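A single protein chain has been omitted from the complex, and every remaining protein chain is retained in its original position.
Order as written gives the chain letters A, B and C; numbering starts at 1 within each chain.
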Amino acid sequence: MVMKEELVSFLNSEFPQANFIIESVGDKSATIRKTISHEHLRPGGTVSGPVLMEMADVALYVAILNEIGLVALAVTTSLNINFLRKPSAEKDIIAKCKLIKVGKSLVIGEVSIYSEGLLEPVAHAVGTYAIPPASRSQK
Amino acid sequence: MVMKEELVSFLNSEFPQANFIIESVGDKSATIRKTISHEHLRPGGTVSGPVLMEMADVALYVAILNEIGLVALAVTTSLNINFLRKPSAEKDIIAKCKLIKVGKSLVIGEVSIYSEGLLEPVAHAVGTYAIPPASRSQK
Amino acid sequence: MVMKEELVSFLNSEFPQANFIIESVGDKSATIRKTISHEHLRPGGTVSGPVLMEMADVALYVAILNEIGLVALAVTTSLNINFLRKPSAEKDIIAKCKLIKVGKSLVIGEVSIYSEGLLEPVAHAVGTYAIPPASRSQK
Partner (left out) sequence: MVMKEELVSFLNSEFPQANFIIESVGDKSATIRKTISHEHLRPGGTVSGPVLMEMADVALYVAILNEIGLVALAVTTSLNINFLRKPSAEKDIIAKCKLIKVGKSLVIGEVSIYSEGLLEPVAHAVGTYAIPPASRSQK
């Protein structure tokens, strides 16, 4: 596992336009948070689907980097998301990722996404990342 | 089906921040295009996954609106996307949606996503929208 | 919630050819077990994918019936499964379902599937069932 500070600094340099906070990273898991502003909303006063998809994707990426090291070239190969409840327009979005398989070439994780303060998730995703061979052999 | 002009005007008022062009809409289908700029890229000079997911989601929405009428409250219930090839950082992204089921409460479609000029898709998605009961009874 | 005995008797009459045991049903959850025999295997001495998919589908169905009542006509609308590890040819397969949304018309759940005695899941699925309107109004 890598230090949280290294992870933050790596993500800031690789994804300067991203806009989220790492709440915690741990054993095959990560929690991230995003403050919602007007640009993230859609009609009906709810957070847009693509914002939730991005949060799922990033939470997976953070959990994976923490597990396998700072490999910029890990890439998403698939993402499956179910939208469960209407997110609040006024609350932060929190994404909690748990890796369910860390293989040599594929890593799979699930992500539960919450509006802060609500008990039940607003979305649930399962995603797969491919780990490039070069990164694997360095480990 | 609705007029393309009505659709464009509806989307502009509902999604002012969205940034795409409707190339064509037709019988249970729609093609949209987005010009890629720096904010859409990720390390390695490729278009970020969330941009492709958003294009899949929007292409579905445009095809559905064209089919069932201008229903702002149709909502995505699920999206499954596979990333197939590295998109070009210099080319427009084009998403072609074909609806495979237009039911009373659920509409399902598939979307092939291309970097302009390349023959093979960079991503493929399948998504489901729920149609609110109110909209259905008005039709 | 319904009695486990009622559930078992309903499933036996509706699915006489099915071949599984309900281990437990509870608050938005269900665990089922299947004994693996030669017909469930594929080359390499592992349990075939379709057997795992069926277990995911049935575990969801049992959890849903327990939650909403004995509605034979609830139907699967989608299933997404990831195969994570090679199941053992000699162990029972156990599927644990947890519903993540019980809506009026759609129910969504996730299922972790295990080879008995192994800590890590052999597969993970997310599925959606549609609940027919008639059943809803009876409740």
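Assume contacts are C-beta pairs under 8 Å (C-beta built on N, C-alpha and C of every residue); 3 or more make two chains touch, one makes a residue touch a chain.
Just so it is clear, the structure is predicted and the values come from calculations on it, not from any experiment.
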For chain B, which positions touch the chain that isn't shown here?
80, 82, 84-85, 100-101, 108, 110, 120-121, 124, 126, 128
For review purposes, identify every residue of chain A that touches the missing chain, sorted by number.
77-78, 80, 105-106, 128, 130
Provide the residue numbers of chain C that touch the chain removed from this figure.
14-15, 17, 39, 42-44, 49-50, 53-54, 57, 72-73, 75-83
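Simple rule for what comes next: only the chains that are shown with their structure count from here on.
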Of all the other chains, whose mean CA position lies farthest from chain C?
B
Are the interface residues of chain A and chain C largely the same numbers on each copy, more than half shared, or largely different?
same
Mind checking the centre-to-centre distance between chain A and chain B? Centres are C-alpha means, answer in whole Å.
23
Can you check how far apart chain B and chain C are, centre to centre, with Cα atoms defining each centre and the answer in Å?
33
Residues of chain A engaged with two or more neighbouring chains:
80, 82
